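Sending over a structure as structure tokens; questions will come in a sec.
Excluded from the complex is one protein chain; the other protein chains are retained at their positions.
The letters A and B name the chains in turn, as written, and every chain counts its residues from 1.
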Amino acid sequence: MGIVAVLLIEAIPFFGDVSVISFLTGTKWAPLFADKSFGALPLLSATALIAGMALAVAFPLGLLTAIYLSEYAPDVVRSTVKPALEVLAGIPTVVYGFFAISFISPNIVRPLFDSETIFTALAASLAMGIMLIPMVVSLSEDAMRSVPSALREGAYALGANRFQVSVRVVVPAALSGIVAAGLLALARAVGETMIVTIAAGGVPNLSANPLEAMQAMTAYIMEVAMGDTPRGTVEYRSIFAIGMLLFVFTLGLNLVARGFIAKFREVYE
Amino acid sequence: MTTVRMRPIMTRVAAKTGEPAQETAVDYAIEARSLRAYYGENLALKDVTLPMRRNYVTAIIGPSGCGKSTLVRCLNRMHELVPGARIEGKVLFGGADINAAGVDPVELRSRIGMVFQKPNPFPKSIYANVAFGLKINGHKGNMAEAVERSLRQAALWDEVKDRLNSPALSLSGGQQQRLCIARAIAIEPEVVLMDEPCSALDPIATMAIEDLIRRLKERYSIVIVTHNMQQAARVSDETAFLMVDQDRAGYLVEFDATERIFTNPSHEQTEAYITGRFS
Partner (left out) sequence: MKPSPPALSASRQTAFTRRWTSWAFAGVALLATAFGVAALILLLFVVMRDGIGGLSWDFLTSFPSRKPELAGAKAAIMGTLWVMSFTALFSIPIGVGAAIYLEEFAPKSWFTRLIEMNISTLAGVPSVVYGLLGLAVFVFGMNLGPSIIAAAATLTLLILPIIIVAAREGLRSVPYSMREAAMALGATRWQAVWHQVLPAGMPAVLTGVILAMGRAIGETAPLIAIGAFTSVFFTPTSPTDSFTVLPIQIFSWISRPLRGFQENASAGIVVLLIVLLLLNSVAVALRHVYARRRRW
């Protein structure tokens, strides 16, 4: 919990310079201009948009994969696919960033959507989506596998087929575990740094258009850290304010996810 | 040899607590006196008084859950390792209260050995298993010799002498249990507590262990918990029969010479239990 104290100590002076309200609701983030402006909405919206789209990619794919692995796949397949996906999970994110910018952007986003820039929120989201798949798979597969087989057998005995058992019995029974998987993946996406720094561009931009370049919260921290920002300046403090926000969001998501997991355990253990 | 084994710590404690070191003419290795054992608030063992004689094999029998394991675990203070567990009453070892202030449970356990229900060798070599107890008890002298001596006493030497460095877990269940016995007697305890040592073994391995127990009692005092009536009859000199009351607290029904317990018990319950007419 020392982490909270440190973030607070560094962030509080920032709110002496910039009011909390204008920080959270301001629409212009321009810390490096002479006429400084610290409205975090552009960063927040970029993070939300990218993380949301990444989850929109990873969650359905991950869930379907988990259903396949848990309910359909023969053991051989399960025991090869799972470790393969774990490899995916172990690849450093800077590599995903490189993949986004050297492959997804020029070969998928540009031809499909005719975008002008190679830095787009969409490219970052897609790479991040791939990065999140293993996490969704492994967490929701664990949840589905801990659904007692008696429940499945009960449904089979009633003449249900695999599809019905999977979708009407197993998924609802494992629902809180699956929701937790989604929330944890979202938390991971919000805090993910390198992919958005590399692929989404570095311009604060309050926009809902995924084909534009935008700067996520984490990318802003990277930008300031790479410059020579002296300690004690407003810019230096601003990254702690942003870090504080990140911490609060991810902590909230984690706590809610943990609530769901606890609920799930209560039922089956 | 029995009196030689008395070590000073215990007698000193005995003097301090005003407990006479020797109360009766009979030489008891270990005695439970009005022993009550609790798990949290639950009474598991109710006022058990049980004197176990030196160089005897004392058998403890009784239905499942009557507190046999609890009783033997009180004898070497393993009971207190369970969170929330405590005892009332006394356990005397060589006449001295083992729960008196100043008695080191660690030292006590090195003098009262224990063999568990399931063979539980360490996942190390056969040699390392036997040597471990010696090492931590600061054994001076020839380690290899001491290991060999214990393995011989446990009637395991001939089977393992060529592969002392292979993993203990590669032994059969019966061999593993004899290894655990060798491990326990390597540090030359005065008493060996055995909690259903044969329950995981086949009849042949069981016979081997029983032979071993009969031979070991010349040097050690043995307390053995068993579910096997014949086993108690075969190996023990005296037998204690425990029952469990309606509050699930165990109590001692009868304690007598084994022969008498099995031929002419004084309690109906005992007779019912040993003849299998027990609900």
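Please note the rule applied: a contact is a pair of C-beta atoms (placed from the backbone, for glycine too) under 8 Å apart; a residue touches a chain by one contact, two chains touch by 3 or more.
These numbers were taken from a predicted model, which means no experiment stands behind them.
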Name every residue on chain A in touch with the hidden partner chain.
1, 3, 6-7, 9-10, 60-62, 64-65, 67-69, 72-73, 81, 84-85, 87-88, 90-99, 101-103, 130, 133-134, 137, 151, 154-155, 158-164, 166-169, 172-173, 184, 187-188, 190-194, 197-198, 218, 221-222, 225-226, 231, 239-240, 243, 246-247, 250-251, 253-255, 258, 267
Across the whole complex, list the residues on chain B that are touched by the chain not included here.
76, 78, 81, 83, 106-111, 113-114, 116, 118, 120-124, 132-133, 136-137, 167, 169, 180, 183-184, 187
